[in-house]
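Of the protein chains in this complex, all but one are displayed in their positions.
Chains here go by letter, A and B, matching the order in which they are written, and residues are numbered from 1 within each.
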Amino acid sequence: MFTIDKLSRVPIYEQLISQFEYGILSGEIAPDGKLPSVRELSQQLCINPNTLQRAYAEIERRGLCHSVPGSGRYLAKDALMSIRAGADRELQKLSALAEALKLRGVPQETVLAAVRAVYASQKGKESER
Amino acid sequence: MITASNITKRFDDTIALKNLNCTIPEGCVYGLVGSNGSGKSTLLRLISGIYRPEEGSITIDGKPVFDDPDVKNRIVFVPDELYFLPHADLKRMEQLYAAVYERFSHERFETLLKEFSLNPDKNLNTFSKGMRRQAATILALSCRADCILFDETFDGLDPVMRNLVKNLLYREVMERGATAVITSHSLRELEDTCDQLALLHKGGIIFESDVGHLKTSLFKVQIAFSDEYGRERFEGVDMLSYSKHGSVASMIVRGDREETESKLKAMNPVLFEVLPLSLEEVFVYEMGQRGYEFSEVLKQEVE
Partner (left out) sequence: MKHPLIHRGFFRESFRQLRAKGLIATLLLMSLNLILFLTFLTRDPVNSSVSHYDARLMALPMLLILYVMGPILVFGAYRWLNRRVQSDFYHAIPLTRTQLFATTSAAIFAWLLIALGAFAAVHAILFAVFGLPFNYLLYLCVFLNMLIAAIEIVAAFSIGSALSGRRFPAFFQSVAILFLPRLLLSAFWILTEVDSGFTLPFSQLAFFLNPEFNIAATPFHSLIYGINYANVPAMLYSFAYSVLLLALGGVAFKKRRSETAELPYASRVLQTATRVMFGLPSLAAIVVILNLRFRYGSEQTDFLTTSSLLPLIATSVIFSFIFYCLYELISSRKMKKVVKAMPAFGFCIALALLFIFVPGWIGKLRKPQPVTAETVRSYRFSNESTLIVPNRIASEETYPDYVLHHHTFREESAKTLIEAMQKANIAYAEEDSDWLDFLSDRVIVKDGGLFQKTVDLPDRTTAANQLMKTCMDDPAFTEKLFAYPKGRITYVVTGLTQQEAQEVGRLFREDYGKLTEEQRRSLITSYNSVFDIDRKTGPVGLSIMLLGSYGTENYTMYCRVNELTPNAAKAMLGYLNARNEAAVRERLKELVAWMEQPDRSVSAGIFSIGTYSLDRWALWNENEKGSPKSAHPEAYRILKALSEAPLTTDPAHCATVSVRSYETGVFSVSINTVGVVGFEIDENLKNLILQWIGDVNDSYDPSDFGSI
């Protein structure tokens, strides 16, 4: 599920969070599903458990999951919603990006085509299921 | 918790450690990075009770380590240069360890042996460097110590073995809340392994920080405005460095990223980009702040 690039400039724990969010959005992490434990993940990814712990804590802080003592961590019911709620911020990023592209003289169609392509592939994946 | 306060260690005429302070919390993977002769090994030997500091004290949970078997039973040390009894195989070494380490576990030893798939009946001194290190790791981890000290941890190990050792260390940390202190002369080696890093130079810790925090505390900003501007426009932003090429300014900023981002965006830049830094870069700037030249402190890294 997770692919961590240890040589990346992006801190591991940020990579974890973003990949986690991506997992929820892409549906790889099923809603109401149990999340892999720190232990499993640490051994699987060969990552410092403390880093994982921190990433989980952040995810939990953002309300994406909750832990049941003695049982484990579960995805929050409204996780998908919360992430989507964050879409505004991402949209802002997109407009900034579009602005940059505009400055570089990239035509509107090209940009839109790229966006469409993303959505198209997303649909494709869903239909595959 | 391992606490070193104001320790000074001298060898004859040379001072190996000078007024060193550090605190290593329980359950932490603590990395010590520094060039050869920076005092990493000396610090580990002080923590493991081999050396007695001339000044200051080293304690584990408040108890001085030196000459106290109760405390030393909680520590195991894997030095950079390994020692095995002459003609000994792993089984023989196990007997030695089992004889002196109260918490030594035979079952753990057997499990680890399988994981590393080493031959326990083969003379250890015929082993390759990497295999010797594996053997030492097996023995050390079988002691079920609370503090595991590794000097030049990954020296001679291939990537697969590195991951195995790392995983085993993580397991110790997770399952028993063990503390691991590992050293390396290579920053990259420790970057993804440790929670906390300390940079040693000439017998002192130059700086010490949380790895996650380190990487996020500094970031690079590239910004451009349509009008003319100078450094003074960024008043209130904690900059470690500032340079301007044409209309684009790049700076290394310390502080909360989001806060800085919104602050700068409010200025309506024409170009605005925030880039994370590699740990190495963080080190370069942090040390520059403290008046050290990175290349001087971690020579090998640059070479």
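Operating definition for what follows: contacts are C-beta pairs under 8 Å (C-beta built on N, C-alpha and C of every residue); 3 or more make two chains touch, one makes a residue touch a chain.
Keep in mind that what you see is a predicted model, and the values were worked out from it rather than measured.
Undergrad: Counting the whole assembly, list the visible chains that the omitted chain makes contact with.
TA: Taken over the complete structure, the missing chain's partners among displayed chains are B.
Undergrad: Among the options B:5, B:73 or B:209, which residue touches the chain absent from this view?
TA: Within the whole complex, the residue contacting the unshown chain is B:73.
Undergrad: Among B:1, B:96 or B:239, single out the residue that touches the unshown chain.
TA: Per the contact definition at the top, the residue touching the missing chain is B:96.
Undergrad: List the subunit B residues touching the unshown chain?
TA: Counting over the whole complex, subunit B touches the hidden chain at residues 11-12, 45, 48-52, 67-73, 75-77, 79, 81-83, 85, 95-96, 98-102.
Convention: only the chains that are shown with their structure count from here on.
Undergrad: Going by the contact rule set out above, which residues of subunit A touch subunit B in the complex?
TA: Going by the criterion above, the answer is residues 6-7, 9-14, 38-39, 42-43, 46-51, 54, 96, 100, 103.
Undergrad: Over in the complex, which subunit B residues touch subunit A? Could you list them?
TA: My answer: residues 27-29, 163, 166-167, 170-171, 173-175, 188, 191-195, 211-212, 215-216, 270-272, 275-278.
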